[in-house]
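Missing here: one protein chain of the complex. Every other protein chain is in place.
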Amino acid sequence: MSAKVAIVGIGQTALRTSADDRIYHEHDYEAARLALADAGLDRGDVDTVICSGWDAVDGRTISDMHTAMSSGGYLKDSSHVGEDGIMALAYAYMRIAAGLFDVAMVTAHGHAESSFETVSNVVFDPLFVRPLGQSHLVSLALQANAYAHRYGVSDEQAAGVVVKNRGNGAVNPRTHLRSSVTPEDVLSSDPVCYPLRALHCPPQSVGGVALVLCSEEMTRRISEKPVWVTGIAWAIDSYDLGSKDLTSLSSLSSAAQKAYGMAGISDPLRALDLAELHDITPFHELLAYEALGLAPEGGASRLVEAGDTARGGRLPVNPSGGVVCGNPYGAAGLLRAAEAALQLRGEAGQGQVPGPERALAHGMSAPSGAAARTDCVVIMEGG
Amino acid sequence: MTQEEENIIVPGRWDLPFRHTAGRIASHFFHALVEKRIIATRCPRCRRVLMPPRPFCERCFVPLDEWVEVKQQGTLEAFTVCYARFTGLPDPPYCLALVKLDGADTALNHLLGEAELEDVERMKETVRIGMRVEAVWRDEREGGIQDIKYFRPLA
Partner (left out) sequence: MAKRVAIVGVGLTRATSHRVDVSYPELVYEAVSGALEQAGLQAGDIEAVAYGSMDPFDGVFAPERWNVEACAGAGVANLPLMKITTGGTTGGSTALAGYYHVASGMFDVVLAVASQRVGESLEAQLVLNTAVDPIYERWQGAGAITIAALQGVKHFWRYGTTEEDLALIAVKNYENARRNPYAHLMRMLTVEDALNTRVVSWPLRLSDCCPSSDGAVAVIFAAEKRARAIADQPAWITGAGQITDNYWAGDRTWYEDWDSLSMLARRVYRQAKIENPLVELDVAELYNAFSIQEIIEYEALGFCEKGKGAELIRNGVTTMQGDLPVCPSGGVLCTNPIGATGLIRVAEAALQVMGKAEDRQVPDVRKALAHAWGAVIGFHTLMVLSSEAP
């Protein structure tokens, strides 16, 4: 294993529906403080800060004026990605890998100050698509329908993914929706955007996530429980929904192949001990299995039916409960990395998978949903 | 495609509703303004009295929960007078002022009123960095930064 970068600090605030007692960038602040304490470091040890988030969602141009400060960036070399926090992790990784920084803080926040769906409409171009009412979820529903139709994925099979994840979330005190649901609950929930029903869709959660990353040398000096990043890659796909195959996730396949190459993985189903995926809908968890090479095209739902991705299965997927249980928009991808790292440290609590050595975290950065979505894949190994 | 064809401009407008959470710190400050009191948070480590009050000190990276009442008089640290009209922004001329209230270590961003702004030359003679100013309160206070109507020069 020749990893250059490790996760040495993890901070996440408990997710919830609202938090009127906090200004929005306090979520980053609280998560950053927790991550520093977890790493046994203080603000003075941090060399660089990468924060994340979408300004239009935050309702503040240059939101990193606030979040850079709440992430410990005062008079430091900070930057900001207009993406989900998983991409801040990718950027911090590059800064450390370049040998120019030793300790990086990565933060992300989700809040309820605006409706992500409403704001996402203005990602779409004003000439051809925006006036039609396209949005994050609408485009994802379009994709879910194309996939379900092509491979004959049934409502029951999609419900199975939700039941699995909500069951996992029921024992995760860090997530937002902590109750299990039955297949009947899912199948009888209100239609939102065909084929998506209310219980297919994630909540909009409030909370913060932070990770402290360190160079190899510094990690060996300060950390007793590092989680090494042994593979990381990201990719974007086409914007035009009309000119691509909606029934597969090419950006995720591309990122996965590169990350597997870096980490020396040829058979992911055997090599990985768990995965935290960005299950923005149950159909997208299935699509992700296929893009990640865990199942053949159209074969993903059989993995769920066989219990292979349940917490006690061959490859537990979303033992945290996933995005369907907790979805701080803009931090949900980074949260996958935090949860995967907790698992590798054996600190995931009741949802702990026994003795994992290698995990995959997948974050989606997609303000426009299925259009020009970015997928980032991180492979991690325990110390 | 002919050269004479007009380039079409599609009109646009973002109408995105937001509800910006003030949080407990700014809320406490606003509630005090209703009672004509100006309060700030003090950092337990660097001891700076931070105005406007904030939930953490970005230098010491510690949470702030100690409150200090500051004076309603202060010093004009910096200012400008805006003479141009911008859509959606206040009618010109208006004087944007940084006022360091007595007892605070940082200045409050606010407006200067009751000053001679219309004529640039007259303004240059009457509005000066370092001049003393005081808060003027609105009669109807609702718990917001504009409960202070503006600051005015102290005679």
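A few remarks follow.
Just so it is clear, A and B label the chains in written order, and each chain counts residues from 1 on its own.
Here is the rule we go by: contacts are C-beta pairs under 8 Å (C-beta built on N, C-alpha and C of every residue); 3 or more make two chains touch, one makes a residue touch a chain.
Please read these numbers as outputs of a predicted model, since none were measured by experiment.
From the options A:19, A:87, A:137 or A:380, the residue with contact to the chain not on display is A:87. Although one chain is not drawn, the whole complex shows that of A:7, A:68, A:161 or A:315 it is A:68 that touches it. In the full complex, subunit A makes contact with the omitted chain through residues 23, 49, 54-56, 59-62, 64-66, 68-69, 73-83, 87, 90-91, 93-95, 97-100, 119-120, 122-127, 233-240, 250-251, 253-255, 367-368, 371-372, 374. Along subunit B, the points of touch with the absent chain fall at residues 7, 9, 12, 14, 18, 20, 22-23, 26, 50-52, 54, 58, 77-84, 86-90, 94, 96, 98-100, 106-111, 120, 123-124, 129, 145-146.
Keep this in mind: only the chains that are shown with their structure count from here on.
Averaged Cα coordinates give subunit A a centre that lies 38 Å from the centre of subunit B. Remark: subunit B residues 10, 12, 14, 16-27, 55-56, 58-61 touch subunit A in the complex. Of all the residues in subunit A, the ones that touch subunit B in their complex are 19-24, 26, 29, 33, 36, 42-43, 56, 59, 69-70, 72, 74, 111, 113-115, 118-119, 122, 126-127.
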